[in-house]
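A single protein chain has been removed from this complex, and every other one stays in its place.
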Amino acid sequence: MSLRLDEIVARLGGDLAGDGTLTVSRVAPLDKAASGDITFLSNPKYRSSLIATGATAVIVTAEAASACPVAAIITAQPYLYFARVAQLLNPPLRPPAGVHPAAVVESPLPASVSVGAHARIGQNVTVGENTIVEAGTVIADDCSIGNDCWLYANVSIYSRTRIGARAIIHSGAVIGADGFGFARERGGAWVKIPQTGGVVIGDDVEIGANTTIDRGAIDATEIGHGVKLDNQIQVAHNVHIGDHTAIAGCVGIAGSARIGRRCTFGGAAMVLGHLEIADDVNVSSGTMVAKSITKAGSYTGWVPFLEHSEWLKNYSRLRHLDALADRIRALEARLAQLEKTS
Amino acid sequence: MSLRLDEIVARLGGDLAGDGTLTVSRVAPLDKAASGDITFLSNPKYRSSLIATGATAVIVTAEAASACPVAAIITAQPYLYFARVAQLLNPPLRPPAGVHPAAVVESPLPASVSVGAHARIGQNVTVGENTIVEAGTVIADDCSIGNDCWLYANVSIYSRTRIGARAIIHSGAVIGADGFGFARERGGAWVKIPQTGGVVIGDDVEIGANTTIDRGAIDATEIGHGVKLDNQIQVAHNVHIGDHTAIAGCVGIAGSARIGRRCTFGGAAMVLGHLEIADDVNVSSGTMVAKSITKAGSYTGWVPFLEHSEWLKNYSRLRHLDALADRIRALEARLAQLEKTS
Partner (left out) sequence: MSLRLDEIVARLGGDLAGDGTLTVSRVAPLDKAASGDITFLSNPKYRSSLIATGATAVIVTAEAASACPVAAIITAQPYLYFARVAQLLNPPLRPPAGVHPAAVVESPLPASVSVGAHARIGQNVTVGENTIVEAGTVIADDCSIGNDCWLYANVSIYSRTRIGARAIIHSGAVIGADGFGFARERGGAWVKIPQTGGVVIGDDVEIGANTTIDRGAIDATEIGHGVKLDNQIQVAHNVHIGDHTAIAGCVGIAGSARIGRRCTFGGAAMVLGHLEIADDVNVSSGTMVAKSITKAGSYTGWVPFLEHSEWLKNYSRLRHLDALADRIRALEARLAQLEKTS
């Protein structure tokens, strides 16, 4: 796939500076781009790489355009434009429509749907146009999947899961397993509380490899539109995640937490149960969110690592932080007394 | 499914206050319950919701019964009773018994067993009565699975795994993969130590989606009766988990750790290798257990998050905690000297 610069601008907008008949066929980072590549500059600090670029064309802001030694596409948000060019140049390689003879499908499907070998689609399942269900993926009964979705190999969808349009679900993801709900007998044994709610997922959601989203206990677990979940994320029962929130790998969100819209979570952050997180909150990697966050902003809670012996010396003090604070208070009192008498 | 209140009491015990011919068909939270619903009150602080409830019936303690405006079932442990009512009202939708023609089964199975499409059961495998093996699940050779188990889709069971009765194993769980054991050559290369132990799982165990339990190096990894494991838990080789211990999502337990009975672990807690955890220990979410715990109780070790700039200011001090403590000691000495001379 290769495109002329004037074709790109015709499709995606922006202003062209330079020869529109030049063609590009590949996106590349600014410092590695070669002839035939298109790249971008969004951070002014990489301007020296711009001057030296080997790319055929660069996507730049108006301010940076004058420094661009090659053809430029000028736009207010170069990285966003770059994403769209990358999509044009890399159309996904879709498997052919139709149901593989080694698949087991128990619901009628549109002819445009692709179902791979050893996939299993249960009864009373609705699948939208052009959706792809790859090999080994299992969709239980009574589910609905929207148009233009892509479920990669070995995904597991439990019954009564509803997924909107254009979802991308990666291998090993499990959607709709039972939430973790038990009552306890006096002797300590656990009695399972049936998890009868489902999972409702909006449009334009991406779900990473081996991510798990549990079904609700009574009401549904809800994932908003445009939510992006990386790999190995655990979303417990009755969690709500607001539209356009993006969550990096290894994050855990405990039961009934409500996450706002347009939030971001760094890798391995944790959110405890029943908390509320406001819209536009950014949680840093490795941060334990143990109380609700009511205000947009950035929040962090991890500890700096040290060379091991330094760590041992410093962090063992944490066990005695309260005593240290008491000693400071005692010092202050004694010193005040001394200052008074001297 | 709907049940009369007097039928419920006949099956589950408790005392009925009100019209036993009323029927309920759904469990619901106290504040959302409507006509036809049964709910519960266990925490006295929600008593105002009790007074306003729209439920047909409420499960309450004797103390709260007088405040219940509708029919009541009186029991010492309302939440536990609620769990049992929820089970009565929500019997699982079992797939039909029999082996799907697209399954591959190499061991004789009882007629009551259900095996889904593209499941594969190896040689010399014993499966108990009424057990369900869903689509895409693979059980390797020489395993035994008890009665009334439910293995959801795409579970992987390695050879020589023994699972008791009534297990529930969710999609993507992997049981019996090799433990992580290597010896090191001088140059740094690792030589694999064959992992020849198996996994032994008791009765009434639930294992969450994408949870992994490794086989032992020589002896078995052992999971006790009634253990409940949430999603994405990692249990390393030769771990022992005592009866009725419940572990929330994303927890990791390193090799040869021995966890007691009736323990609870919050999400993303970690236990280092070769430690012993006593019975009835509660470990908070996000806590690194780096030494053995010999006494029942609650243990915690995570750091509070802060607004990012506050965090930066405060947590950077951790690198110098030892120096701060030294400065306090020096102050104490100087002050004592001054107090002596003044």
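A and B label the chains in the order they appear, each numbered from 1.
Here is the rule we use: a contact is a pair of C-beta atoms (placed from the backbone, for glycine too) under 8 Å apart; a residue touches a chain by one contact, two chains touch by 3 or more.
Bear in mind the structure is a predicted one, so any value in this text is a computation, not a measurement.
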Point to revise | Residue, one of A:Y158, A:F180 or A:W302, that touches the chain absent here | key: A:W302
Practice item. May I ask which residue of B:E134, B:D214, B:D230 or B:D243 touches the chain that does not appear here? Key: B:D214
Revision key, fill the gap. Missing-chain contacts on chain B, rising order, are 102, 104, 118, 120, 136, 138, 140, 154, 156, 158-159, 172, 174, 177-178, 180, 182-194, 196, 210, 212, 214, 218, 232, 234, 236, 250, 252, 254, 268, 270, 272, 283-284, 287-290, 297-304, 306, 310, 313-315, 317-318, 320-321, 324, 327-328, 331, 334-335, 338, 341-342
Exercise for review: Could I get the residues of chain A that touch the absent chain, sorted low to high?
Suggested key: 27-29, 77, 79-80, 82-84, 86-87, 89-90, 92-93, 100, 102, 116-118, 134-136, 152-154, 168, 170-172, 204, 206, 208-210, 226, 228, 230-232, 243-244, 246, 248-250, 261-262, 266-268, 285-286, 302-308, 311-312, 315-316, 318-322, 324-325, 328, 331-332, 335, 338-339, 342
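In this section, only the chains that are shown with their structure count from here on.
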Review point. Which integer distance in Å separates the CA centroid of chain A from that of chain B?
Key: 26
